[in-house]
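Note that this complex is displayed minus one protein chain, with the remaining chains in position.
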């Protein structure tokens, strides 16, 4: 599955996108955030206030409880500030 | 005092403006309407639903209870439909 | 009581020019709301509207409404143009433009101005029908009074 990052989530992780292959016990968005936090300081910094991070699966907003199975693209970003 | 009429009030009375010299017992806008109704069919038709008629004294909206003393211009017209 | 942002005129207007006049040379404005009211053809039955107004009072009353909007909301500027005379379907009748730092003030002030314009500004619309048989004065709508009521207090 492809992961894409935006704004300060992108800056802290230090990349705009990457391919992820999480283990089978990673079921939900929340699980994936937990798994990513173990991948290094940048991820830990990006997700330290996990509740504030927004996620989208295949370009639609989802809650952290949402299952990630079947999604081709997951996005993580801070609350939006457009408009 | 000058009276000016607009929209269907003007059409029913048959004039756009005129000078009025009401007797001293005509104190309020409502009194003036009552006095005008006695001046002929056109006035009677214009003011038959007196409660629906709006009035302005010297270009400011007033209620029918308002005294007319001192005003130079009184206007009568239907509810506004601008905008 | 005439307000520098208020005009009552027979001619058309350019709402983009009115907006541009409010924002020109400024960088403290975050939101501009431009409302344009247009003449509808009422499913083909309307040939034209004829708008009568009370010269003098129309400008003053719209000016009072504009001053009240400025008292209620922190506006960087506003413009109101209301036409009178003969107006055909598709043509603009009125525009209201409000500018503010934040969008809510601009939206609310524009909506307030239009609600009060409908119920307090001395303009009256007469309909000229396409069938030529009737020429009726537009009746005031209870919904416009209700819209005005919501700003009370």
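Per-chain residue numbering starts at 1, and chain names A, B and C are given in the order in which the chains are listed.
Throughout what follows, a residue touches a chain if its C-beta (ideal position, glycine included) is under 8 Å from a C-beta of that chain, and two chains touch if they have at least 3 such contacts.
Since the structure is predicted, the reported quantities are computational estimates derived from the model, not experimental observations.
The shown chains contacted by the absent chain are A, C, with contact judged over the whole complex. Of the candidate positions C:21, C:34 or C:67, contact with the unshown chain belongs to C:34.
For chain C, the list of residues touching the undisplayed chain reads 14-16, 19, 23, 26-41, 43, 89-90, 101, 103-104, 106-107, 110-111, 114, 147.
One chain is missing from the display, and on chain A it is touched by residues 4, 6-8, 56, 59-61, 75, 77-83.
Everything below uses one rule, namely that only the chains that are shown with their structure count from here on.
For the pair chain A and chain C, the distance between C-alpha centroids works out to 48 Å. Chain centres here are Cα averages; for chain A and chain B they lie 72 Å apart. The distance from the centre of chain B to the centre of chain C, each centre being the mean of the chain's C-alpha atoms, comes to 26 Å.
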